[in-house]
Structure formats: C-alpha cells, structure tokens
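Some chains omitted; the rest stay in position.
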Amino acid sequence: MKLKIINPNTTQSMTEKIGQCARAVAQADTRIIAVSPRMGPASIESHYDEALSVPGILDEILLGEREGVDGYVIACFGDPGLYAAREVARGPVIGIAEAAMHAASFIGTSFSVVTTLSRTCNIAWHLAERYGMERFCRNVRASDLPVLDLEKPGSDARRIITDACRQALAEDRSDCIVLGCAGMTDLCEEIADAIGAPVIDGVTCAVKMAEALVSVRLSTSKRGDWARPLPKAYAGMLSQYALNG
Amino acid sequence: MKLKIINPNTTQSMTEKIGQCARAVAQADTRIIAVSPRMGPASIESHYDEALSVPGILDEILLGEREGVDGYVIACFGDPGLYAAREVARGPVIGIAEAAMHAASFIGTSFSVVTTLSRTCNIAWHLAERYGMERFCRNVRASDLPVLDLEKPGSDARRIITDACRQALAEDRSDCIVLGCAGMTDLCEEIADAIGAPVIDGVTCAVKMAEALVSVRLSTSKRGDWARPLPKAYAGMLSQYALNG
C-alpha cells in the first residue's frame, strides 16, 4: 500500500527524519511518501500557525488523491486539518497525536505528554478531550524548546526532553510518556531506554494504525459530517480549492 | 468604539444583512464595520470550507489591527479561526455561536440549535462542548437548507426554519432556540413571535458581548496559549502571513 506522511511545516530536515522513522516500522509492502506542503509556516507553535498550515496540508491531500494514495498521516502533534482532510481523502487519515494517545491507552493506565512550548499545551489537552483520551492524560508538559531546536545538530534538545520525560514519570506518576512533537520521532527508543518506561511516538504509531485500517479495509465513513464537501465557488487566492461535484 | 464584523464567507448580500442587524442593536457610539474576506468559500458547509475560510478571516483581523478596531465578531456559526484571531487581535474577539449559546444559558435551562445542513451539526456540538455549553444544548437540528438559500428572495427558507424551530420546542422540550447560521439573523424576531419562545441570534448577541467587554476594558489575555504568535518564515502563497516580532 501507499501511505503519504504529511509534515505540515515546511522544514525539510524534519520531513526527512519523519520519513526515515516511518519507513523503519512500515510493513515490507508499504511505500512511505513523506512530504512538506508547498506553502505555510516553518514550524507550528500557535493556533495561528496551525490554522495557516491547513491549506498546505489539504493541497497535499488533493494531490495524494490523484496519486492513488491509500492512507495518510498528518505528522504534527496538533493534528491540524484532520477533519477537513478526512472529508476529501478516500482512504483513512490519522493524526500523530491521535495515534500516540490511543496507543498509550493500550499499554498504560495513564500518560504524560512532553511537548515543546508551553503555549501549545492547551492544544494537546483539547485533542485529548476530542479523542476521548483526556481520562488517561495526567499532564501535558512543555520543555520550552522551540520546535526547530530539535533540528539543530548541536542543540541540547535531547537532554532537555529526556529530563522532562523523567520528571513526568516521577511527578505525574504516569505509566508512560507520549512525545508531543513529530520532530522528536527519532528520540523515542533512546529516551525509553534512558527512563525505563514506555515512550510513545506518534509518527510510527500513526503509520501502523493507518496500515491497520487499510489492511482491514476500513476508511472514513462518508455518511456523516466527513462526507465529501459540496462543490462551490472559492474566491481570490484560494480559488484552486473549489472542488468538483 | 469600532467593531468589525467578519462574515467568513464571500457572499456580499449576507454581509450586508449582518451589518444591518448588528447596527440595529449597537450602542449609539459604536461604529460597525461589516466585511467579507478577500478570499475563500462562498458559503461554509464542511470542515473543508471552514478551514479554508480562516486565511481570509485572519487577513481581515490583520487589516483591522492597522485600522484601530476595538473588537471583532466572527459571524459564522462554526466560529472559524476564533483562537487564531484572538492571538493576533489586541481587542476581544467573539464568535456568534459562542455568544448565542452563552446568552441562551442566561435565559433558559436548555436550548436547541436550528441550523442548515445535517453535516454541520457535529461542528455545533463540538463548539457547545468547547464552550461548556453542552449541558444546556438539548439538540442540534438541521433544516437541510443550504446556507445560500437564505439569500434567495423567493425561497421557502423562512417557513422551513420557523417550522424546525417549532418542532424543536415541542420535541426537545427546550426553553429557547438558537439560530445556527449568521444568515438567519434577520429572521430572529419574526420567528420568536411565531413560536412564542425566545429565539437567539448570535450576530446581535456577539455585538453586545463585544461591546460589553470593551466597555469594562477586558481583552484577550496574552499570558497563555492566546499570546501573540512567534515571528517566523511563511513559505509560498502564504508568505504574507509572516508576523513581525
């Protein structure tokens, strides 16, 4: 099967890292396509950035539909544009926050999210609530690292995040840790070893969940509010987004 | 004070109607500016439409900041882009679903929303939950009218919506009705008279709530996740959205 992993920011080094981690867990017969959109923010650290990442994500979904993609992963922990993407994709679409939180609920009675900036903690809480995972989420902790520090070779990011994970286990008394940024995907196993508890990365989990759905032939229901959008006029800069009937 | 009412779709007749209803309830010293964005969908009837209405809304907010606007109303019942708008506006920003649901909770123990297409009912439920208003919301009912039928002079819209409101009172045993589309703002008093129960229109309520906040000098807290977004690069078609520090 063909899975498209969309990194909603335009930072190519992160997209490559995400692609590598995805390929490392995919089935032999799964082809992973990892992309960044053609437009939008270099990183996503606010509701503003998130909202403005969505046109680029939808552009990639519309492209993917023409390319015969079987399923999609949106690889930003805010799961931006997830519902809109489900409306226009034929195959399943999974967000990495969604995949990671659900996986955490299968292996522990509680988890803590360790993310980047404090200002994004609320976004993670809202997703936990939306997905029914709030009851398992003991805390969302900011490491106060900007997202792009995860891409800087000599940065202290690795140590700072590992410390935040260790602190989460001790103070929140959580059973496991959910990494709150796609850019942390390559740190997952290393941190798990360092802290001696399960650490969950949404990128790899989402790849496996998408594969699972495709394998059992499940895709987004088109009966309800995720039905294909109605055709209509789109004005100005966004006129390209008008769909056919 | 200067309030900007943003109709997130590009249908000008609806924007004018919204402006008129807003002016009818505003204080003598309030100046109402009603606009449609320069880009985006002709009507909002899906997550896809909603997501793609946000760049246009944010464009109007950024313009408004340069025009010295004191407060904003987002006049679509999905309250699209509300949190992103709060990040970039100095004054308060109110969504019409938010205003209507809160007002309903002040005058009744329960309300039903009467909206346009079924596929948007879930969006209203999600907002009710987000705002803490789910406990008052007994039902979200679709009239199965497309949004733009509300703009067609000879249409049956008025009767269909009045009937749906009457049915909501009878079957949901709700105390009052919330109109679930900005395009219904001019029908509010007429329907209230017809059904003999309070009918709440978000456009007029949001204008008064925005005025209230400006009057008591309250605006969006910048301490938490609605702080001003960090400056960063924006690529491609969206490069104009990069903010200064």
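The chains carry the letters A and B, assigned in the order they are written, with residues numbered from 1 in each.
The rule we apply is simple: contacts are C-beta pairs under 8 Å (C-beta built on N, C-alpha and C of every residue); 3 or more make two chains touch, one makes a residue touch a chain.
Every value quoted in this text rests on a predicted model; they were computed, and no experiment measured them.
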Q) Of how many identical copies is the complete assembly built, when 2 are given in place? A) 6
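In the analysis below, only the chains that are shown with their structure count from here on.
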Q. Approximately how many whole Å separate the CA-defined centres of chain A and chain B?
A. 29
Q) Within the complex, which stretch of chain B touches chain A? A) 10, 37-43, 45-52, 54-56, 58, 81, 83-84, 86-88, 119-123, 126, 129-130, 146, 224-227, 229-230, 232-239, 241, 243
